[in-house]
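Beneath this line is the structure, given in structure tokens, with notes to follow.
With one protein chain withheld, the remaining protein chains of the complex are depicted in position.
Chain nomenclature is as follows: A, B and C, assigned in order of appearance, with residue numbering initiated at 1 for each chain independently.
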Amino acid sequence: MSVTYIDAIREAQETLLREDPRVFLYGQDIANFGGAFKATKGLSDAFPGRVIDSPISEDAMIGLAVGAAIEGMRPIVEMQFADFSSIAFNQIVNQAATHYYRTGMPIPITVRLPSGGTPGSGPFHSQSMEGIYAQYPGLVVVTPATVSDAYHMLIDSVKLDDPVLYCEHKFLYRWLKSKAINGDHLPIGQARIARPGKHATVVTYSAMVHEAVRAADRLQADGWEIEVVDLRSVKPLDLDTVLASVARTGRLLALGEAFPWGGVTAEVVAKVTEEGFHLLDAPPQRLNARDTPVPYHPKLWAAHRPTPESICDALRKLLSF
Amino acid sequence: MSVTYIDAIREAQETLLREDPRVFLYGQDIANFGGAFKATKGLSDAFPGRVIDSPISEDAMIGLAVGAAIEGMRPIVEMQFADFSSIAFNQIVNQAATHYYRTGMPIPITVRLPSGGTPGSGPFHSQSMEGIYAQYPGLVVVTPATVSDAYHMLIDSVKLDDPVLYCEHKFLYRWLKSKAINGDHLPIGQARIARPGKHATVVTYSAMVHEAVRAADRLQADGWEIEVVDLRSVKPLDLDTVLASVARTGRLLALGEAFPWGGVTAEVVAKVTEEGFHLLDAPPQRLNARDTPVPYHPKLWAAHRPTPESICDALRKLLSF
Amino acid sequence: MSSQREFLRCSFRAMLRSRTLENKLSSLYKAGKIVGGVYLGRGQEAVSATLGTSLIQGKDCFAPLIRDQAGRTAFGESMLDCTRTYLGSVEGPMKGRDGNIHRGRPEKGMPAMISHLGAQVPLIAGMLFAKRMKGVLDGCVGATTVGDGATSTGAFHEGMNLAAVENLPMVVVVANNQFAYSTPNHRQFACTDLVERAKGYGFSGHSVDGTDMLACAKVIGGAVRTARDGGGPQMIVAHLLRLSGHGEHDDGSYVPDSAKGGHYGRDCIEVAMRQLAEGGYAAVNEILSWQEEAAEEVQRAVAQAQQEPVPDPYREDWTALSTKFPLTST
Partner (left out) sequence: MSSQREFLRCSFRAMLRSRTLENKLSSLYKAGKIVGGVYLGRGQEAVSATLGTSLIQGKDCFAPLIRDQAGRTAFGESMLDCTRTYLGSVEGPMKGRDGNIHRGRPEKGMPAMISHLGAQVPLIAGMLFAKRMKGVLDGCVGATTVGDGATSTGAFHEGMNLAAVENLPMVVVVANNQFAYSTPNHRQFACTDLVERAKGYGFSGHSVDGTDMLACAKVIGGAVRTARDGGGPQMIVAHLLRLSGHGEHDDGSYVPDSAKGGHYGRDCIEVAMRQLAEGGYAAVNEILSWQEEAAEEVQRAVAQAQQEPVPDPYREDWTALSTKFPLTST
């Protein structure tokens, strides 16, 4: 038996529904149909009236969730794709995010964002929006990279009293498998050393953790030991773990799948240079997707996002300083 | 006679309407009423049928503008406040921004975003969204800081074939005056040395240029010569000018009024450290607004954004390394 | 509310208290004592107050909008909440972090509006939706108001549709005051009466003269009762005229004299006074004493808020999250 990343998401929701009567699920096609990616399969039968199909109204979906949270509920809203959260943007960044600061009442909603590219998905079913939402005060943005994190971080997201954008990577859904879900796990806000090393640090998150590990494995053959840090949550961002790693390696590559202007990698580099400048033996580097919409054709798509090859190239450059 | 920043915006629109039959203005209360800030005062009389009141439908306003651009027009859309562009977010980032890449046809629309804080405006009439839009491929984001730039950059924005977010700072509207609009000006994409110096570089834009200059003036008394770079456009970002300045001073403070996670200042620091690490004599620093919504009360507001005092503090820290 | 008489008296007192308070806010603004802006509900008190009076604090929920001082008052908001928020007192519900009409007490069923129009419609739907899940929806109502302009927002539409799909006991009052800031109705929508939208959403639709307190009591009060009794979502379009500028910075000079001099240009408070007297619901001297009480209450609320501390940035808790990171390992 093995558990996939999407299984973990489904199971976390099952656990939450079972253990917390305040939890309900709301989204398009999530009830009988079980969701576009089957993340809620069977749950509407098991929890009648608590897994509810919404109209195609992303803005109102979040509005409803905030209202329900005010009344003490803990809704999980599924966006069919992260890209469609652009419709709910206002309710997320202006209603949910500001509520605690303005009124003193936190809004415990979790918004699931099926994120990131897969071949053939094109410009509107591939986006990575963590770096957009993370800019807004009052939001927590998590980006699980492993099966266990997919499970535990969803549970923890719902337990947090503040609004959480839970960015789940579609590419990992069925591809990423694990024997079982770990009992142990780190809290939200703490990064993880995904692979230890000593010559350079790659700071990344979500699907890119696996590409980074692949690249690191390749460079091993040349004698390079690359450390990979999985941020797990991009806001809050665990600078301590990142700095400790950079202190060991002296070299930083910030890696992400989102568009190249700003975003997580810029924040990582800016934070590290501000607080750990003296630790750096070489200019910190960044590697992101290209500065175009995410292309449809698999060949373009594969060249749009970082790959083990391009990560190796960036690391070799970094190591050559 | 003197020209204010808002006068310049009005005059640019007048010039554009006069000289280019493809230009029209669209927005809430912009016709007879002349706009919430009077940026279009008198223009609907002077150009009948070309300055048009819209319903309160920001999403459709941008949708309409994109459609009109497809038909060869050059619309300028006024958002009543930048904050309300959150409603138009989808049309901006998914319709307008992707159009050229997808179809080969550029979309020459200009979206005016009355941006930034003023005392008493509160969380929803004070936002600075340049760092949000700049993340999206296919958008140009400009942030004029002077009366002349307000004029020329609006003209140039409309002349560009691509969609431009024109971020105009409300605090400068009537406060910033100039004898006249300069004939000379730099193109979009080129930064400007707002104040020359040699001990440290402040890279900033929009209203913060003036706060930075004030801080620099104060530090002059202590013998420090601070250079202030006005980015003018945040995407594209003129790294050459920034690097040249940092090469002279060895020290960088990236300053902005937006929320502190990511955004323009992170991009500036990441870019400079990636390409100009060897130029730096001290860890590059950032100064942004605080990580909360923009507060209503003037006392909180004044402490939320950078001030000449906090800029001086940041610069003293930077100079002490 | 037990009797019609009580209902009308309560509504009217809320109208009066609201008008008195708002007049004071306007003076304070003009004297430079309030920063930002002041937004009045002048001319809309009958609509707002009859709605607020129909609701039960502690049971129902109510998302007021810009021009709902009267409805807030009727629903039970204290005047201090208002003056404190306008004056930025740290003792107010918003602690100086947000101002003017952007206030509420969500824990008491009255969420604090954000500026983005239409956004409170799905939020009220969500509160009702949660009440149903919790099994406490029976006999509850959720209400919100929007202006003619706000009906053009996608948020309004999505929220209305969703509320109807869920068949929630929701009451949406559209105060059609003929203008959205400076924009007249014919630049805002193309139907004859916005009530024509009700059916398309699956709401029961009602039209009412918003300057007529008795009519509002009947139509709005009736719609709330219907919703409370399981009659499904209700939409009321109230016809009236904004009797102030958009905010006190605006002289509203774009409102044509024909509108000001027309039927809806009349002042609902004057109309209501006549109605109370003629219907025997209240005597003139009673009304005068209410007026005095209101003036005193306003005086006290302003005086108190003015002497209270405003926020101190050095002691302010500068965080937008209730969660304190780092969390300890779980």
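Here is the rule we go by: contacts are C-beta pairs under 8 Å (C-beta built on N, C-alpha and C of every residue); 3 or more make two chains touch, one makes a residue touch a chain.
In this text the structure is predicted, and so the values were computed from the model without any measurement.
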Name every shown chain in contact with the chain that has been left out of the document. A, B, C
Which listed residue (B:I9, B:A36, B:M79 or B:A97) would be found touching the missing chain in the intact complex? B:A97
Identify the residue among C:S152, C:Q275 or C:T323 that touches the chain left out of the display. C:S152
In the complete assembly, which of C:E6, C:D138 or C:E196 touches the absent chain? C:E196
Based on the whole complex, identify which of A:I87, A:L113, A:V158 or A:V203 touches the chain you can't see. A:I87
Counting contacts across the full complex, list the positions on chain A that touch the omitted chain. 28-29, 32-33, 36, 53-57, 59-60, 81, 83-84, 86-87, 119-125, 290-293, 295-300, 302-304
Absent-chain interface as seen on chain C, which is shown: 152-158, 161-162, 164-165, 167, 186-191, 194, 196-202
Residues of chain B in contact with the chain not shown: 24, 49-50, 54-55, 57-73, 90-91, 94-95, 97-106, 137-138, 140, 156, 160-162, 185-190, 236, 238
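The definition used in the following text is that only the chains that are shown with their structure count from here on.
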Between the chains shown, work out who touches whom and classify the graph as line, ring, star, complete or other. complete
B-C against A-C, pair bridged by the larger set of C-beta contacts: A-C
Centre-to-centre distance between chain B and chain A (centres being mean Cα positions), rounded to whole Å: 30
Between chain B and chain C, what is the separation of their C-alpha centroids in Å? 36
Taking each chain's mean CA coordinate, chain A and chain C are separated, in whole Å, by 40
Listing for chain A: what residues touch at least two other chains? 90, 94, 97-98, 101-102, 137-138
Mind pulling the chain C residues that touch 2 or more other chains? 94, 97-98, 102, 114-116, 154-155, 319-320
